[in-house]
Each structure stands twice: as structure tokens, then as C-alpha cells.
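Let's turn to chain A:
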Amino acid sequence: MTDIATYNFAYLDEQTKRMIRRAILKGIAIPGYQVPFASREMPMPYGWGTGGVQVTASIIGPDDVLKVIDQGADDTTNAVSIRAFFKKVANVAVTTETAKATIIQTRHRIPEHPLNADQVLVFQVPIPEPLRFLEPRETETRKMHALEEYGLMHVKLYEDIARHGRIATTYAYPVKVEGRYVMDPSPTPKFDNPKMHRSPALQLFGAGREKRIYAVPPFTDVVSLDFEDHPFEVQTFDQPCALCGAGNVYLDEVILDDHGGHMFVCSDTDHCEKRRADGHHGHLAPETHLALEAKEPAE
Partner candidate 1 sequence: MTDEPLLRVSALSKFYGSRVGCENVTFDLWPGEVLAVVGESGSGKTTLLNCLSTRLLPSSGTASYRMRDGQWRELYRMSEAERRFLMRTDWGFVHQNPADGLRMTVSAGANVGERLMAVGDRHYGRIRATAVDWLSRVEIDEDRIDDEPRAFSGGMRQRLQIARNLVTSPRLVFMDEPTGGLDVSVQARLLDLLRGLVTDLGLAAIVVTHDLAVARLLSQRMMVMKDGRVVESGLTDRVLDDPRAPYTQLLVSSILQV
Partner candidate 2 sequence: MATPLVVSDVAKSFTMHLRDGITLPVVAGVSFSIRAGECAVLGGPSGAGKSSILKMLYGNYAVDEGQIIVQHGSGLIDLASASPRTVLSVRRHTIGYVSQFLRTVPRVSALDVVAEPLVERGEDRESARTRARALLAQLNLPEKLWALPPATFSGGEQQRVNIARGFITEHPILLLDEPTASLDAKNRDVVVELIAAKKAAGVALLGIFHDVDVREAVADRVIDVTAFAAGKIAA
């Protein structure tokens, strides 16, 4: 049948999973607080999602349906290999459909399709400390979190405005969780920040190299930091997805040729495919005419 017998379920041993679950529970109890944990060596290099994989491995069960995305896409190396990993070591069902997944491990995006209370979103986090770039001392940043000294976070935003005339931070945009801890939402585009706010899904964050786990429980306030005269804004795009015609979604630029040809398409591939299957079309969709011709007579 399968060769799962050579691994413990979901790769990690049970004691490690218990340790990680305790860290997760503590993280849920203190929203936004970075809980140290004894990160294990995983069979993949740091930077490939070892933190997210350990969190997923600790919460996944045989009945779960796993989706893995990398920058919104289900079909890139990172997503494919992690999905294959869990298929092999946990023998779980996998999917690319957001709505069907119970656990979604993500690198740097939140799916466009709204999440529900039965879903868990697991973020891969490279640098969990939002204060790190301005304050290199871990002892000091910990103290700053403990004493709620977050002025430094605004120094960073101030610098943005001073240099660019606006808050130029577009990803890893700092948020305040439940009015207490300032948190790095991982390098997701700030476009996704509003999706974290009062999300019905549990959001877990794992940083393998930095050995930190933190969490945003369902229905928790997640507020992006800003200035009164420079309020938080998400990115806007002046054209819809070239393939599915969706507006109000996060788009990636795709280079088409060596002559400057390019298009903007949904970064969330599942969302894009769903829309196209539902008959939505962007101006560059290759099957536009075919689809139209195929569908119209039927209607």
C-alpha cells in the first residue's frame, strides 16, 4: 500500500507535536505574542517553510484536507513539494480548492475566497519580529513587546512617508492584534491585512529558523498601523485580472515576451481558475472567444 509505516504520522514524533501544540495553544491564548519553541530540523532547508510545516504537522489529522499555496499559487515548487511531503508522511487528502481545504499552509498570501470557521490558515514566517530591523537586540525587542513600547514601529512608517511621500511598506505591514501585541503578518502583501481582521478562521504563524510560533484566534481584531494624516490603504490595481477579469483581488505581473509585453493576473491561481470556469473572462484570456462561442448557444 503506502510506505507511511517508515514515518511517524505527519513526520514529527508525538512528543515534538505535543511541544508544538503547547506553543500553539499559548499563542492562541495571547494573540500576537511570539512563543518560542524548540524548532526541529526538517527535511528541507530553512526558508522553505520549516516553521509552517512543523505547525501543520502538529495540527493535521487523517481527515484533514490540505491546501498549500506559495505567493497564492498552488503549482509552484514550494507548494507542490510541501503538498507532496504531507501526502507522503500523513497520507492526507490534498486539494487546490480553498473552499474544500481544512488546513491551508501559505507562503505570503491569504486566499481571495473568504475563509470559514472550520479552516486553519498556517503562515510560513521568515522573520517574526516586526521590530527587528530597527532594534537588533532580541533582549530589547522582547522588553518592548512586554512593555507595549511600540513607538519604533511608527518610526519605520515615518521614514516611509519622509522618503516616499506615503507609507511605502507594501508587504509584512505591521499590525496590532487585539489592541495589544504588534505583529508581523509575514511577508503577505498589505492587501491581505484586512482579511486577517476578525477572520472566522484560526491563523497560525510558524518561523522555523527563528523558532517562534504565534497566532491570531478567530474573530480577533487585527489593525494595520498608520498615521492620522496618512491612513492605512491597500494596494489598488487600475485594471482587472487579464485572465478572469476579477477586480478587488491581488494581481501579479506576468512578463509575456522580451519586448515589454506583460499582463496582470490573479496571484491566487485557484480563485482565477474558479472564475474562469464560472465563465468570467479577462481581456487576454486565450479561450475568450472559444468560451464565448461554446457557451452562448447553450444559453
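Rule of thumb we're sticking to: a residue touches a chain if its C-beta (ideal position, glycine included) is under 8 Å from a C-beta of that chain, and two chains touch if they have at least 3 such contacts; residues count from 1.
For anyone wondering why these and not others, all candidates are chains of the complex that A comes from, given by their letters.
All of these numbers come straight from a predicted model, not from anything done at the bench.
A.B. asks: So which of these touches chain A in the complex, 1 or 2?
C.D. replies: Every other option belongs but stays apart; chain A touches 1.
A.B. asks: Across the complex, what residues on chain A touch candidate 1?
C.D. replies: Per the touch definition, chain A meets candidate 1 at residues 134, 143, 147, 149, 151-152, 154-156, 158-159, 161-163, 226-230.
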